[in-house]
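Presented below is the structure to which this report refers.
Only a single protein chain was left out; the remaining protein chains are all shown in position.
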Amino acid sequence: MTEPFSEQVNIATEADIVTARQIGRNMARQLGFGTIMQSRIATTISELARNIYLYAGSGTIFIEQVERDSRIGLRITAADTGPGIADMRKAMEDGYSTSGGLGAGLPGVKRMMDEFFLESVPGKGTRVIVVKWRNEAGGGDPD
Amino acid sequence: MTEPFSEQVNIATEADIVTARQIGRNMARQLGFGTIMQSRIATTISELARNIYLYAGSGTIFIEQVERDSRIGLRITAADTGPGIADMRKAMEDGYSTSGGLGAGLPGVKRMMDEFFLESVPGKGTRVIVVKWRNEAGGGDPD
Amino acid sequence: MTYDDLEEQYARLLRDYREGKGEAPLYGAQQLGKQLLARNVSPEELADLHGRALERLGPVPEFVRESFQILTEIMIEYGNAYRSIHSWRSRHQQLESEIAVASAMQQALLPQRLPSCPGVDVGLVSVPAKQMSGDYYDFVCHDSHRFSLAIADITGKGIPAAMCMSMLKYAIDGLGEMELGPAGILRHLNNVVERNLDPSMFVTMVYGRYDADVHRFCYATAGHEPGFLYRRAEDRFYDLEGRGAALGIAPGSTYEEREVELEPGDCLILLTDGVTERKVGRAYFQREELVSYLQGEVGVPAQEMANRLYHRLLLLSQFELPDDYTMIVLRRT
Partner (left out) sequence: MTYDDLEEQYARLLRDYREGKGEAPLYGAQQLGKQLLARNVSPEELADLHGRALERLGPVPEFVRESFQILTEIMIEYGNAYRSIHSWRSRHQQLESEIAVASAMQQALLPQRLPSCPGVDVGLVSVPAKQMSGDYYDFVCHDSHRFSLAIADITGKGIPAAMCMSMLKYAIDGLGEMELGPAGILRHLNNVVERNLDPSMFVTMVYGRYDADVHRFCYATAGHEPGFLYRRAEDRFYDLEGRGAALGIAPGSTYEEREVELEPGDCLILLTDGVTERKVGRAYFQREELVSYLQGEVGVPAQEMANRLYHRLLLLSQFELPDDYTMIVLRRT
């Protein structure tokens, strides 16, 4: 186990999305997540960072180790000062995203993670915080 | 192209299911279906034959080449004299089968094939007829 | 079964297939697929399982091993689609269970018993096309010799029509105390419907009072499918005349009252258009054909007549009921 750590990536280009994924994947590996969960974490970061890139233009992804009740997890915070989400209840519905509702999108991210928090103020920006716990029942690879 | 052909398999054991699948897959290959469609046809035969094996005890699978409007296809007829299906509308609903509604089942078979006909008389038996056309739009492998 | 067992089972299928056992391992693979689904193994986990099982067969080249990492990434997107099934399914089942409750509430709004007055025999069949009905009927007994009845059809079917039906029930209930005749009641209901319903919705209705002292039926019609009057003496069916705009079409519509007197053996048949609206093969059923069916069943008790007609008509359209079906039969004994 290393010391608790965190990293921040500024998102402004598609290359930044790749960087954030890479950092998240590495941190997930260091924290002992299985390979599938590493990939799910990278996918989650990808979705959040792409939302920033596509809808807000720029913002940040903050990735950090968290501990609670002797559990260890990874927390990802995506924040931007973009236009915000007008109808948040709709954004959390399957089938809302342009891809016809298949694939990740915010509901998909919520299902892959253990905790999910979304906050958005139209005209002010959006913040999404997700946490994935290690060894949480059903959270790791199947065994 | 060979002459129109057909084969019948009596279903009474699980080995018969395998035989029926094998014959169907071979016929599909000879008719020029792609590998994925060959597998879907084998899966379809498997589902119909397993329904016979599990619910009627015994019955027959009849596989034949069909032609209509210059199209060539494969027709599979599954027939038994078992207890029949009490509620046919329910049997065609996703989620009715014991596996929790995921995977093939009759609705899955219907979606994989181009034509589907189900007839069942409680106490008299069940007959399912499906047809898969070759080169039907969306019917073959993607291109 | 543990994940390790699954991996071993998977590897065995791969080995069997490699050794030329042909269709049997392929069948085994399909069954394994069902098991994996039942255990909620996601598509990305399956891709991973495949890679691991393959390692058990022999040395896997590095570029093949690495390729599974790419497959896993793609499969995660499929996994998210797969996980959404549960959410769709549960939302749908939630709605269906709500509809079941609402449909029971609707049933409770309908009269539970038919009127029983001396010398007149009443029969009824009412079957919704979907779970919830947009046909409405009501019977109110005033005393031992007089009762009122309503038969109505709300535009459309399903939930919206059912909502409208429950309004209608309360609007009629609210009239209870007032001393209005059939035409007055329709005039009042027209205003209620007009005021409260979307302009695209309307209701057709026949409202009538039967007086079993004199066997006189006094009724008014609001754009409703005409009923039939069967005259025993002539053994003939007549259309039950009546005119008036459907409820909700225009404010201030007025309605005219008409009367018929039943002689012994005469029948009144009231119905909604779901009785006639059916496809027979590729043709539509005609009202004249219905008369010949009615003719064939006349002379039996009213309920028996209604039942027989329902079953004969259902058979005719191969058990499809495209619209809500309601028929009321009054027969002077």
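To keep things simple, chains are lettered A, B and C as they appear, and every chain counts its residues starting from 1.
Throughout what follows, a contact is a pair of C-beta atoms (placed from the backbone, for glycine too) under 8 Å apart; a residue touches a chain by one contact, two chains touch by 3 or more.
Everything numeric here is computed off the predicted structure, so don't read it as measured data.
Remark: the absent chain touches shown chains A, B, C in the intact complex. Contact with the undisplayed chain is limited, among C:His92, C:His142 or C:Lys279, to C:His92.
Shown as candidates are C:Pro43, C:Gly123 or C:Pro182; the residue that touches the absent chain is C:Pro43. Touching the missing chain, out of C:Val140, C:Ile159, C:Leu180 or C:Cys218, is residue C:Ile159. Contact between subunit B and the unshown chain involves residues 35-36, 39-40, 42-43, 94, 101-105, 107-108, 111-112, 141-143.
Seen from subunit C, the chain kept out of the figure touches residues 10, 13-14, 17-18, 25-26, 29-30, 32-34, 36-37, 43, 46, 50, 53-54, 57-58, 60-64, 66-67, 69-71, 73-78, 81-82, 84-85, 88-89, 91-92, 94-96, 98-99, 101-102, 104-106, 108-109, 156, 158-160, 162-164, 166-167, 169-171, 173-174, 196-198, 201.
Against the chain not displayed here, subunit A makes contact via residues 17-19, 21-22, 25, 39, 42-43, 46, 88-89, 92, 95, 99-104, 116-119.
Throughout what follows, only the chains that are shown with their structure count from here on.
Subunit A and subunit B have centres, each the mean of its CA atoms, that are 44 Å apart.
Measuring from the averaged C-alpha position of subunit B to that of subunit C gives a distance of 32 Å.
Within subunit C, contacts with two or more other chains are made by no residue at all.
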